[in-house]
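For this depiction, one protein chain was excluded, whereas all remaining protein chains were kept in their positions.
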Amino acid sequence: MSQDDVPQEGLFFDMLRNRRVELEISRRYEDGEMRCPVHLSVGQEAISAGVCRAMKVGDQLVSTHRAHAHYLSKGGDLKRMLAEFHGKATGCCGGRGGSMHIFDRDAGMLLSLPIVASSIPVAVGAALAMKQAQTHSVAVVIFGDAAVEEGVFHEATNFAALKQLPVVFVCENNLFSVYTHLNDRQPDLPLQRLGAAHGIRSLTADGNDVEAVYRLTTEAFERARAGGGPSLLVFDTYRWLEHCGPGYDNDIGYRTEEEFQVWKARDPIERTRQKLFALGLLDEGSEAGLNAQIDQEIAEAFDFALESPLPTSSEFQIYA
Amino acid sequence: MSQDDVPQEGLFFDMLRNRRVELEISRRYEDGEMRCPVHLSVGQEAISAGVCRAMKVGDQLVSTHRAHAHYLSKGGDLKRMLAEFHGKATGCCGGRGGSMHIFDRDAGMLLSLPIVASSIPVAVGAALAMKQAQTHSVAVVIFGDAAVEEGVFHEATNFAALKQLPVVFVCENNLFSVYTHLNDRQPDLPLQRLGAAHGIRSLTADGNDVEAVYRLTTEAFERARAGGGPSLLVFDTYRWLEHCGPGYDNDIGYRTEEEFQVWKARDPIERTRQKLFALGLLDEGSEAGLNAQIDQEIAEAFDFALESPLPTSSEFQIYA
Amino acid sequence: MISAAEAIREATEQCLSADDRVYMMGQGVADPKGVFGTTLGLAQRFGSERVFETPVAENGMTGVAIGSALMGRRPIMVHQRVDFAMLALEQLLNNGAKMHFVTNGEHKVPLVVRLIIGRGWGQGPEHSQVLETVFASAPGLKVIMPSTPYDAKGMLIAAVEDDNPVIILEHRWLHAVIGHVPQEMYRAPLSGQNRMRVGDDVTIVASSFAVLEAMEAADLMAECGVQADLFDLRAVRPLDLTAIFESVRRTGRLIVVDTGWKMFGLGAEIVAQVTEQGFQHLRAPPIRLGLPDYPTPSSRGLVGAFYPSSQGVVEAVGRLSPEWIPRLRPAIDTIQTRRAKLPVDAPNPAFRGPF
Partner (left out) sequence: MISAAEAIREATEQCLSADDRVYMMGQGVADPKGVFGTTLGLAQRFGSERVFETPVAENGMTGVAIGSALMGRRPIMVHQRVDFAMLALEQLLNNGAKMHFVTNGEHKVPLVVRLIIGRGWGQGPEHSQVLETVFASAPGLKVIMPSTPYDAKGMLIAAVEDDNPVIILEHRWLHAVIGHVPQEMYRAPLSGQNRMRVGDDVTIVASSFAVLEAMEAADLMAECGVQADLFDLRAVRPLDLTAIFESVRRTGRLIVVDTGWKMFGLGAEIVAQVTEQGFQHLRAPPIRLGLPDYPTPSSRGLVGAFYPSSQGVVEAVGRLSPEWIPRLRPAIDTIQTRRAKLPVDAPNPAFRGPF
């Protein structure tokens, strides 16, 4: 892939939009209008941007509790997302799911699930369906470093490898499951080993380098589309804010301020920003324009969410 | 380990006893007195013999649906086992469990479970208890090639590796899960890869060579006892009889008579027998003596089982 | 006249023929035994893309089935025992049952899961569970327990065509039952009961294998002049008991015969609903029969006391109306004579295991 094939500005825009959306969620959370858990991806934006930009129409994305950035990068509707967080009838699940069940058929967001790793076999099933229907689409599942500890990850990867399904497993390794470090949960070995053991091509790249993420996933998708089977991609990154909720929590003792600062210095957005400046693809004027555009979208989306009606429980149907 | 440290005759005796017991079970099954499923290990005797001879008092064995040979090699009581198969009150579970729940505290047979892979984390828990109680004992879990497909195998091995527990995972790879070949269930890769991925020392040896099994397990036990952590041992072998029940089933179409003959030619008992003859440790006279001794034990045990009373359901207690 | 096992095979074959989104997977579906004969020949006819073996990984494979169903495929999964599906409950009770609701009605999960209830031949506590209330506890699942060959076929077809996840609890001892099964591809509804016998004296509601016990009891009681209104429950969720409320209004007496455990069983919900709806019509407290409060023992010495029987049903009727007890004596005698000739741990004397 040549330098030109990487949509630098699009990737930057995606990351910037995610960042500004989530910081605004964080800022407004105290208002008590978003009455549901929120798992923010601030600091991790390169992965969702890089992965989702590489996806095509018809591809399906499957996600976890930490789904906002995935959804937005996948072309999700900010209004419907915020409305869902506000518990409104206009939300992407009509208020039924909250932040941990983001789903949007139009956006190709097949589902996100709050039970760790539960979505992984579902993505494999989507890939099976694609293969059965010969659509040449790809299913992508993004999950955290804890998900590989659940047995179902292994059951799903084994089957994907056995049937050479068009599925790409993306692990966002942010070192923690809630407040528990990887070292308290797994032997100290690279996560790629686990895909490799199932005969799956398993690679890693810097998860804070959006271009690297984009290149690796593009290649994995092409391979899957061509019938070359599944890949596991591991991207190391770091979550800046607390596991769940709007604030910083380096003070509570499960990680150090130093560790945080090291990762903050690797801010994926700042890195890309400098690159774009150097390439002449961005300057202060155009950057201000992007920020303004995004902020306006955000303001409008919050207005939409706040003004939308709450759902009522009059017509529940549990059966299709 | 020198040649002298291998208890050749004991290993041979164990295998021979298992073979003769199971062939007699097979022969008598039609009588309809053993009214429970039986999963015979004929052809696979080298593994149970080699593994169990290497165990010490205090070590605990955990097994599956195919537990007869494991139980007998571990010092289990043939009378109590056959009584259990006959559903009798004198059985090792008082008739409650049948052939798939063999358990015997005195023999160090912690349990066997019919749900594939369900016993694996239980063995890891036994090892955790041993470590907590600082007993220097080892937990051993024997399972089939299908068990590694269950997620719980991975959850258990990850934890065992993380905590460096004294547990040895023994995989009896007989190529089949019921009538389904390994190739229909997993990518074509050596099974050891799966332990290695979890950071567990993983080795393989010829599962029809009892001496090789004994050597490998002895070493793995010593290592575990010395605090060196878990091992995964994979032993390839072949089941001669049908998956469940007394007969041969090469005719029904899931495997070929040729394949069976290839494996039959690798009969672990015949191999050891020839070695013992060559070493002068066995001759026709002593062999006949062994057979007679075993057959008498078998006859007595069947008599015991047949004569024992059925249990009654008067005093069930589900709580301790 | 074909067996329920054949009826299931026929239904599956027709579904696979009629709609190429339908596929089938599970341990043993393509092997020489074909899940007790219920899938024989299907892999040959439809190929390994449509009918295939899976790894031994119930939870993961259930997730795979659900994912494919979300994409419009129509999977039929099979587990050779209900017990094995215990590993897949997170997938079934969350992703299966809740997906339609949580996506505001957008997603559908047209999934069928056949779970076979084991019994007898000493297979013991972990190969013979029913767990019907575990499945029934989840809003969003459909749960059915066909007892006749007609329903075995018709309900399976309806389940495959239904857009919801349907759990079929299929009793192994019913596979051999012979009955009239039309050749064409018909549907039997996924809710409501079958009335197996009409009577005014006592309402009996039985499910799955217990229907056979209740039928034997009802037939013999009829000869003694006690007429049971006998229902085959068929469908556990959704649970529409309208016909039973009507029946109890007439009979004033209710007996529920479960195939699974009595405690926290189906009978509890049925008795509770009947009491709520028709309290004033009850002449005596309803009686629940079901498995006693311990796991299935393996030994043939123990299973006799474990499973509810036709004799137990007759005796329960006697408890409801003690004045009938003398009249019911011949029924009990007949049952005892018949039973003495039957093995306690096998569906018939010819059965020689192993499963």
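Labels for the chains are A, B and C, by order of writing; each one numbers its residues from 1.
In this section, a contact is a pair of C-beta atoms (placed from the backbone, for glycine too) under 8 Å apart; a residue touches a chain by one contact, two chains touch by 3 or more.
These numbers come from a predicted model, not from an experiment.
J.: Where does the absent chain make contact, in terms of the chains shown?
T.: Output: missing chain touches A, B, C.
J.: Out of B:V6, B:V21, B:A126 or B:L276, point to the residue that touches the absent chain in the complete complex.
T.: B:A126
J.: Any idea which of B:V38, B:V51 or B:C93 touches the chain not displayed?
T.: That would be B:C93, which touches the missing chain.
J.: Consider the whole complex, including the chain that is not shown, and state which of A:V57, A:V178 or A:A278 touches that chain.
T.: Only one of A:V57, A:V178 or A:A278 touches the chain omitted from view, namely A:V178.
J.: Decide which residue listed in B:Q60, B:S99 or B:T217 touches the omitted chain of the complex.
T.: B:Q60
J.: Considering the whole complex, not just the chains shown, which residues of subunit A touch the missing one?
T.: 29-30, 32, 35-38, 84, 87-89, 91, 93, 95-101, 113-117, 146-147, 149-152, 177-180, 184-186, 244-246, 252-254, 309-313, 316, 318
J.: Can you list where subunit C touches the absent chain?
T.: Within subunit C, the residues that touch the unshown chain are 59, 83, 86-87, 89-90, 93-94, 97-98, 101-102, 124-126, 131, 133-134, 136-137, 139-140, 237, 239, 261, 263-269, 271-272, 275-277, 279, 282, 284-288, 293-295.
J.: In terms of residues, what is the contact footprint of the unshown chain on subunit B?
T.: Contact residues on subunit B toward the absent chain are 60, 62, 93-94, 96-97, 101, 103, 105, 110-111, 113, 115, 118-130, 132-133, 139, 151-152, 154-156, 158-159, 162, 316-320.
Throughout what follows, only the chains that are shown with their structure count from here on.
J.: If you average the CA atoms of subunit A and of subunit C, how far apart do the two points sit, in angstrom?
T.: Once rounded, the distance between the two centres reads 43 Å.
J.: On a C-alpha centroid basis, what's the spacing between subunit B and subunit C, in Å?
T.: So the centroids are 36 Å from each other.
J.: Residues of subunit A that contact two or more other chains, please.
T.: Subunit A, residues with two or more chain partners: 151-152, 154-155, 158, 162.
J.: Would you mind listing the residues of subunit C that make contact with two or more other chains?
T.: 54-55, 57, 59-60
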